[in-house]
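Read through the structure below, which is laid out as structure tokens, and then see the notes.
Left out: one protein chain. Kept in place: all the others.
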Amino acid sequence: MSAPQSHLETLPRGIQIVLALGVIALAVFPFVGTDFYQQMVTRMMILAIFAMSLDLLQGVTGLVSLGHAAYFGVAGYTLAFLTPEGEAVSLWWTLPVAVLAAGAAALVIGFFVVRTKGIYFIMVTMAFAQMVFYLFFDNRVLGGSDGIYINFKPDAGLFDLENKKVFYYFTLFCLLAVYFFLRRLLWSPFGRALAGIRVNEHRMRAVGFGSFSYKLTAFTLAGALAGLAGYLWGAQTGFVNPELMGFHQSAHVIMMIILGGMGNFAGAIVGAFAFEFMLELFKDLPSIGGFNVGKHWQMWMGLFIVLVICFAPRGLLGLLQKLMHRKGAGNE
Amino acid sequence: MDFANFLIQLLNSVQYGLLLFMLAAGLTLIFGIMGVVNLAHGSFYMLGAYLAYSLSGLFGSFTLAIIGGAILSVIFGLILERILFRYFYHRDHLDQVLLTFGLIYIFEESRSLLWGDDVHGVAIPALLNGSITLTENQSYPVYRLFMMGVCVLLAIGLYLLINKTRLGMKIRAGAFNRDMTESLGINIKLIHAVVFAIGVALATTAGMIASPISSVYPNMGSQVLIMCFVVVVIGGIGSVRGALIAALLVGLVDTFGKVLLPQVAGMLVYMLMAAVLLWKPEGLFKQ
Partner (left out) sequence: MSEALLSAKNLTKKFGGLAAVNDVSIDLWRDRIHVVIGPNGAGKSTLTNLLSGDLPPTSGNITLGAYDVTRAAPERISRRGLGRSYQKTNIFPTFTVWDNVRLAAQSRVAQQPWNPMRWFQSAAGDARVNERAEAALELAGLTGRRKAIAGAASHGEQRQLEIAMTLATEPQVLLLDEPLAGMGTAEAERMVELLLRIKPRHAMMLVEHDIDAIFALADHLTVMVNGTVIASGLPADIRADRGVQAAYLGEE
């Protein structure tokens, strides 16, 4: 079912340099950017972690999930339930618990979902994620449609997460940790097997790989990592609601890795930043002649998505590759 | 529960199930014949409800609104197929999912621009506004029986069309072997356009006839879309017969679930889906 997307597993030197520069820019940003933009970049980094977690599932293993946001939301809600109204709670046990909760949800749902293939997989991941959405939406006990507030950022002891700069660097640290972990995993025996499953699952089984357990492990791990992002999101925004688990959020994160290019995790980061940037751009459009352009950001987002899929379905990376090919062909 | 209550819940189950069937039939037909998955299918349902609202205001008659809405939806379906969907039959499912997701946004905003964000009601026509007495203190709304009647008629019509007409034969042939069908001189492009338009019309009509009961409000498409997907997954994608059985099953589980086990009612349908997947990962009636 998975089509040949532009999989650049080994990043060329040029792109590696650009990425390194990007990391430096991120490290330096809090000293040059305003508070507002610092918050925005923190958000983008959190979404980049979310996008990388999906890239493991979709870009590497080839499983297109329309319900990945469920695990993002579960972790955010876990933090919300664990944080009392009047005081902060410790980062050092709530973070692992939230990540485990997200992973456990992914394991349970994955057990049912991973046995399906192709379009079925897409539809059932969406269905189960919506189930989780309605579970929270319909139950006042779980916060209902209004959501839950997280009044205090988690207490890290050694450093103060209430300080926005500290939170920023903590998030950057998590981003880099996840990135290097996933790059390592990509070239491990496990990662190679996942790539094989993406390219030709039938042959993988024929040579003796039990693809079900590989896919389920990838699904669970991806869910757990999405949980890390969800925890950070809840901590940063101080608020969780069922929308975090909705299929809109799931579709957004798919768009992010499409935009940036799938399969190498760097593309996921780029795509997350680019997508969030576009979203902010649309939401902030001024009114033109009485027509509130920004209010109808969904329209512009919808058109943007349709145009990208019609004309640049392999994302920015694919466009770049196409341009390079044309140039190369012209030189011959 | 006593017999009258049971009968009412049973009738409600069937009514809900038949409505879901109309949506699921369109979705599964379009996927089975053209291989396209359409996330925006729920938007057609919403379109139907809003059309019912506007047209019954315009014509002053619910019946005329339904007829007018049906015609408009066929035209809309043909146009949409011509300018967009036909180019996506050969694209992989991921592209289709994202494209139609983008369409959801566009349709929602268009609805917001054309009709605003308020909730509206549609009046049940006087003729259908009564109730049938079941017992001395239980009665059942005639309008719901009317809805079931319309769905059954359309279901029969669909069955006859697919199985008993030459057009239906061409449709089935096209699904089975596209190239062969084309080389036999059958205009496959026209077949696809017709099938797509039928799918759109079914969804829109479902929205129209449901509007007096469900009201007309923003985002009404999303909720019904997910149920539609669950029905298609349980029934087996591409199978209209599967969609019917699955829809009735879902109607029963959901309706009786809400009455008997209200705490877990929302989850029951998904548990049903999970159980089916364990047994048959490709649905009950795999195509």
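A and B label the chains in the order they appear, each numbered from 1.
FYI, contacts are C-beta pairs under 8 Å (C-beta built on N, C-alpha and C of every residue); 3 or more make two chains touch, one makes a residue touch a chain.
As the structure is a computational prediction, the values presented were derived from the model and not from experiment.
Touched by the hidden chain within the whole complex are the displayed chains A. Check A:151, A:211 or A:237 against the missing chain and you find that the one touching it is A:211. The residue from A:165, A:192 or A:295 that touches the chain not shown here is A:192. The chain omitted from view is touched by exactly one of A:145, A:163, A:200 or A:287, namely A:200.
Contact between chain A and the absent chain runs through residues 4, 7, 184-185, 187-193, 195-196, 199-200, 202-211, 213-214, 217-218.
Basically, only the chains that are shown with their structure count from here on.
With each centre defined as the average position of its C-alpha atoms, the distance from chain A to chain B rounds to 32 Å. Chain A meets chain B in the complex at residues 1-3, 64, 66, 112-113, 115-120, 122-124, 126-128, 130-131, 134-135, 138, 247, 251, 254-255, 258, 296, 298-299, 301-306, 309-310, 313. On chain B, the positions that touch chain A within their shared complex are 31, 37, 87, 91-95, 97-99, 101-106, 108-110, 112-113, 222, 226, 229-230, 232-233, 237, 266-267, 270, 273-274, 277-278, 281-283.
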